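One chain of protein is taken out of this complex; the other chains stay put.
In this document, chain identifiers A and B correspond to the written order of the chains, with residue numbering beginning at 1 in each.
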Amino acid sequence: MNARVEQMTQGGAAAASRRTLYVLAAVSILLLAIPVFGYQPLIINATDTLILALLVLSLNLLVGYGGMISMGHAAFFATGGYTAGLLAKFVDTPFLVAFAAGPLAAAILAAIIGALCVRLTHAYFIMLTLAFAQLVYTVIWKWRGLTGGDDGLIGFSPPTFLLNNTVYYYFALAVVTACIYALYRICESPFGRTLTAIRDNPDRATFIGVNVRAKQWTAFIIAGFFAGVAGVLQAYFHRGMFVNAAHFITSADALVILLLGGSRWFVGPLIGAVVFKILFISIPTITVYWPLFIGLVILAVALFMPDGLAKFGDILRPKAIVRERKRA
Amino acid sequence: MIELQLISGLVSAAILFLLASGLSLIFGVCHVLNLAHGAFFLLATFLAYMVTSQLAVTEFDFWIALILVPLAVAGVGAVAEITLFRRLYGANILLQVLPTIALIFIISDLVRFFWGLEPLAVPTPTGFNFPIELFGVFFPSYYAVVVVAGALVALLIWFLVYKTDWGLLIRAVSQDRDMARALGVKANRIFTSVFALGTGLAGVGGVLFAPIGGANLGTDMDAVIEAFAVVVVGGLGSVWGSAVAALLIGMLKAFGILIVPQFALAFVFGLMAIVLVIRPTGLFGARE
Partner (left out) sequence: MKFFKSLALAGMTASMIAGGTASAETLKIGLISAKSGVFAIFGTSGEKGAMLAAEEINAAGGVLGRKIELITSDSKSRPEEASRLFREAVAQGATVVLGVIGSGETQAVSTLAREQKVPFFTGLGYSRFLTEEAGHRYFLRIITNSSAYYGPMVERLLKDGHKRYCTINNDFAFGRDLNESVMADLKKGNPQVEVLPGCEFWVPLGTTDFSTYLTALLSKKPDIVMFGGLVGPSGRAFVAQANQFGLFQRMAGAHPALGWPANAVGLREQDIPKRTIITGSDYPYPPPKTEDSERFFAAFKKRWNEDPVSEAAHGYATIQFIKKAFEKAGKVDREAFIDATAGLDIVHPSLGAMKMRGFDNQSTAGVWVGYLGWSKQYNRPAMEDVIFVPGEKYLPTEEQVKKLRSK
């Protein structure tokens, strides 16, 4: 009987991984083909979606895997972009150096803020992330001499070969894919498993000897780092960095995407980002009251599809494994 | 000079207290971080406009608004609790926070739909248009109304929470929900009534604020951020804490602009961060 089940699930597992492979292949082809149509708006929006997807994926390390709701993630996104932009504009730094400096600065900021935040839990954690994010926002706004304040930081561009939208799209696709892979490995690694164990039962984790605070702090830094990468991609793509990148609304957008896509699956943020972008682009063309509709969508998802859209991906997995996941 | 700032700081404190106490109650009892609290405040300012300027029936419209509008806003809060938040109490915290964000979008866009984009003026109640002279400066007498109303509401809440059976149940539920349930307390009804009271308090704040600041879109975000700072400093769940913190922050703003005009607001976030780092439960919050 056990052998039979094992045979079934093993066969099912093989079938599942074949299906996953097909889907991955199909998606890759589609992504690579986007600029083929030559339709600029699509290329531009796809690039923006990639950047958004990376930002939310980084947040999901904290929210989905770590169970820590951060309402201030935009601060790291902004820091990455502003650092790269400032270096490029004032110090004429070579592109690759600025590109590396952005995420590093974001990671450093995440280390500082994270050290203070992970000492708290639940609502207090949320509020402290919010308070720090507001401080970062205020600093960027006030320090006009450096950041341009609400005029924004402009006056820098990516290297000439990246000025073309199509080329930049492939560049962003390459960077984001690499980051997705890196995050995937992190999430599926022992570190990732420890993180989910902490999320599910922090007391038990402490009991078996896990240094909960240290692991959470590490997650915070990693998440900040990748948010910084997204920020740098954004800065160069838009030829500028603007203060609303650090605003609470940006953090809120990211959380909405997590809800839409589902925070319990690795790919949830990716799906959520695409859906959110479509909604965000199409609804305002119909009505000026788009916040109302987005709000209603959020409520509908929260009430009727709380696991998010990624749940539909379960059809790709054999039943036995699905049940296994649900128990965990 | 100092006396004047003290008095104007008192007025700010009154409004802040009304906002923050409701938020604090909702969190303390229902464990919901109601980010939409500012939106209820916003709604109240526009409803106050509607009663006093659009309907404009009697000379006492303001006082009518002061009674009816908070009730209406509390009603909206109760409906939101029953239809929305009640289903989400056990869920993960993302599912509790995001619907409040959704409510912000929905309420503020509905306000735009009904009242448009332009700022609207709300008249001060008749009989309070004369100025009072204090320390060589003329204060609108209406400000006295605000301070007195704030103090009265504070007393009322204190009475409700500490001197009534309902208040006893609230405190029981907020201290230990499961035990309270086990003892037969109908937690659901408590939650709804607390939500209604909390949003109703925001409603009172909105009506009192309207003759000062008018009804404007965008008030919701400013209001909720300041309210959170007060609640954090005072302690989530403590009404007494909200009162003290509201005074503290009201005075901080009033004097901050004298000392360092450029950074007065940054001080508030700074204070919020410091409190959360050093003593997360605030001045009067229960120790976890």
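Heads up, the rule we're going with is that a residue touches a chain if its C-beta (ideal position, glycine included) is under 8 Å from a C-beta of that chain, and two chains touch if they have at least 3 such contacts.
Here the structure is a predicted model, which is why all the values come from computation and not from measurement.
Checked against the full complex, the candidates A:129, A:218 or A:234 give a single residue touching the omitted chain, namely A:234. Among the residues B:62, B:143, B:195 or B:240, only B:143 touches the chain that is left out of the figure. One of B:4, B:82 or B:110 touches the chain omitted from the figure, and that residue is B:4.
Although one chain is not drawn, the whole complex shows that of A:42, A:197 or A:296 it is A:42 that touches it. The set of subunit A residues touching the chain not shown comprises 23-24, 26-27, 30-31, 34, 37, 39-42, 44-46, 48, 141-142, 144, 148-152, 154-155, 157, 163, 165, 234, 238-240, 242-245, 265, 267, 270-271, 274-275, 277-278, 281-282, 284-285, 288-291, 309-310, 312-313, 316.
Along subunit B, the points of touch with the absent chain fall at residues 1, 4-5, 7-9, 11-12, 15, 117-121, 123-124, 131, 137-140, 142-143, 209, 212-214, 216-219, 221-222, 253-254, 257-259, 261-262, 265.
Methods note: only the chains that are shown with their structure count from here on.
Per-chain CA centroids place subunit A at a distance of 34 Å from subunit B. If you check the complex, the residues on subunit B that touch subunit A are 27, 31, 33, 84, 87-88, 91-95, 97-99, 101-106, 108-110, 112-113, 221, 225, 228-229, 232, 236, 262-263, 265-266, 269-270, 272-273, 276-277, 280-281.
Looking at the complex, you find that subunit A touches subunit B at residues 63, 67, 69, 71, 116, 119-120, 122-124, 126-128, 130-132, 134-135, 138-139, 142, 248, 252, 255-256, 258-259, 263, 289, 291-292, 294-296, 298-299, 302-303, 306.
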